[in-house]
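Moving on, here comes chain A:
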Amino acid sequence: MENSNASSAYVEVQGLVKLFGNDRAVDDVSFGVPKGKFLTLLGPSGCGKTTTLMSIAGLHEIDAGSIHVGGVVYTAPAEGLFLAPEKRDIGMVFQSYAIWPHMTVAQNVAYPLEIRKIARDEIDARVTDVLKLVGLGKMADKLATQLSGGQQQRAALARAVVSRPRLLLFDEPLSNLDLKLREQMRLELKRIQNEVGITSIYVTHDQAEALVMSDEIIVMSKGRIQQRGGPREIYGHPVNAYVSDFIGAANLLKGRVLSVTAPGRGDVEIATGLRKAQFSCKLGDGMAAGAETVISVRPENVEATRMNGDGPSLEGEVIQAIFLGNCIDCRVRWGEFEWKVMAHPRSGFKAGEKVYLRLDPEHTLAVQP
Partner candidate 1 sequence: MSTQTLAGSASAQPATSRWRSLVTQESVATVVVSVIVAAAVILPLLVLVISSFRVLDTGGFDSTWGLDNYRTLYTDRVIPKAFVNTLIVSAGSTVLATFFGVTLAWINARTNCPGRDKLEPYNLIPFFLSPFVGAIAWHNLAGGHTGLLNSWARDFLGFHGNVLNVDNLYGVIWVTGLFFAPLVYLFVVGSLRRMDPSLEDSARTTGAGLWRTAMTVTLPLVAPGILSGAIIVFVTSAGEFGVPFKLSAPYGWQTLTTQIFSKAVGDDANINLGAAMSMALGIITIMLIWIQQRYIAPRSFTTVTGKGFRPNVIDLGRWKWAALAYNIGFILISVVLPILCLLIVSLHPVWQAEIIPADLTLHNYVRVLFWWRPDHIAAATNGIYNSFILAFAGATIAMILSLVVSYMIHRTKGMGARLLDFLCVVPVGFPGIVLAMGVLLTYIRTPIYATLWIILLGYITRFFPYGQRNISSVMLAISEELDQSSRMAGASWFTTLRRITIPLLKPGIFAGWVLLFIIFLRELSISIILYTSGTETLSVGVYYLTNYENETLTSALSMAQTVVLLICIFVFRRVAGREALTA
Partner candidate 2 sequence: MSSRQKARAFFKIALIAAPLTAAVLVSATATVKADDLTPQEKALVAAAKAEGAVTVLNPQFSDSTGQLLGEAFIKRYNLGPNFKFNNLRKGTGATVAQTRQEIQAGKHTADILIVSAPGFFDEASKRGAFEKLDSGYWKNHEEGVKAAGQYSNYPYVVVPFAYTFQPVWNSSCPGMEHFSASSYADVLKPELKGKTIASDLTKSFTYDNTALSLKEAGMNLDDLWTKLKATDPLIEFRTEAKMQMIVSCQRPLDMWNLTGRVYQDVLKKPDMFKILKFGTYKEGQVMLGNQAAVIKGAPHPNAAKLFIEFLLSKPGTDIFVVGEMMYSFMKDYTPPPEAQKYLFDMKKTKMIGLKDWIAAQAKFKELRADWQSKFQ
C-alpha cells in the first residue's frame, strides 16, 4: 500500500496541523489526491476529518503545513501565504445543504456563475444543464424551502459543480437523510461525480458510504491518519485494531505473535479469562515474533459447528442467536469474550448450545493493537 506519488497529486496536503487551543484537531496529516479521483476521509466525530476539509476549503486557517491544489499554493503559513476561500475555485456541499431560502433553485445554482460575471444566457444554459444532470430539471423556479431534503441535496450539488471548479468538497452531505434515501443518493452522487470528473474529497462517518463511493479511503482517528487505501484493502487488510473495528464488524482479541512462519503468516496465541488458543493466521505489517497484537476476524469468517472437527477450535456456548433472514446472528461466549458469528440460516443454532468455532486462517489478521 503506497501513497500516491507526491509530485503527480492534484491536491497535495503536507504536514497539516490545526490547533484549537491546546487540542490538536489535525495532527501532522499528509496525503495527495490524484486528479479526478474520489477520496473519502472516514472516521468518527472529532477525528479531524471535517477540520481537514475546512482547511482545504480555506474556511479554517492552519497552524502548520501546506496545501497545494493544481500546483497553486492555497495555504502555507510558514511562508505567510493564504488564499481567500472565495478565490480557491472549490465547489462545496455542506451537511445542511446550505441552500439559500430566499432564492429559487435556479437562483441558488446560478449564484457562482453570477459572481464570476458570466453572461446571462450562458448562465441560464449552464444552470439548465446542470439541473438536468442532478435530476431537478423541473424544479428550477421553486423556492428552496419547498424542496425535500433529498432535492435540496441535489440542488446543493448542482450549485457546487455548475462553475466547473477544480475541486469538490463534501462535508457529510447525506447524514441528514433517511436510510433509503441515503443509499439511493450515494449512487447518484457517485454517478454525477463520474460524469463531471472533478477531483473530490468526501468526509463521512458512515463506513458503508465510504466503501460504496470512494476510489480511496483515508481512515482517521484523533487527528491522525490510521490507514489509506482502496475499499477492498481497507476492509480486507486493516493495519490495526482501530481500522478493523471501524470498518465493518470485527471480532477483536488481544494476543501475542508466537512466531513468523512465512512472510505475512505466523502463529499467534490468544487468551481470555482461563481460555487460551493457538492457531496460524495472516500477519499485518510490523508484526514480529513476540509482538503484542490484536487478532481481527470478521463474523462471516468464523465457522460454528456442533461437532468438533480437525484443527484448532474454540469451544464455546451460544448465548444469543437472532434469525435475520439471510443468516443467524450468533453471540458465542468463549471465556470472557463474546464472539460475533454469522451462521448459516438453516443451521438452527439456539441459545444454550455448545458449539465449536473455527477461524479461517486466510481471513484472520493479526494487526497492530
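In this section, a residue touches a chain if its C-beta (ideal position, glycine included) is under 8 Å from a C-beta of that chain, and two chains touch if they have at least 3 such contacts; residues count from 1.
Keep in mind how these were chosen: all candidates are chains of the complex that A comes from, given by their letters.
Small disclaimer: the values here were computed from a predicted structure and weren't measured.
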- Note on the structure: The one of 1 or 2 that touches chain A in this complex is candidate 1
- Query: Quick one: in the complex, what on chain A touches candidate 1?
  - Reply: 36, 57-59, 72-73, 76-77, 80-92, 94-96, 98, 100-102, 111-112, 115-116, 118, 156, 159-160, 163-166, 169, 195-198
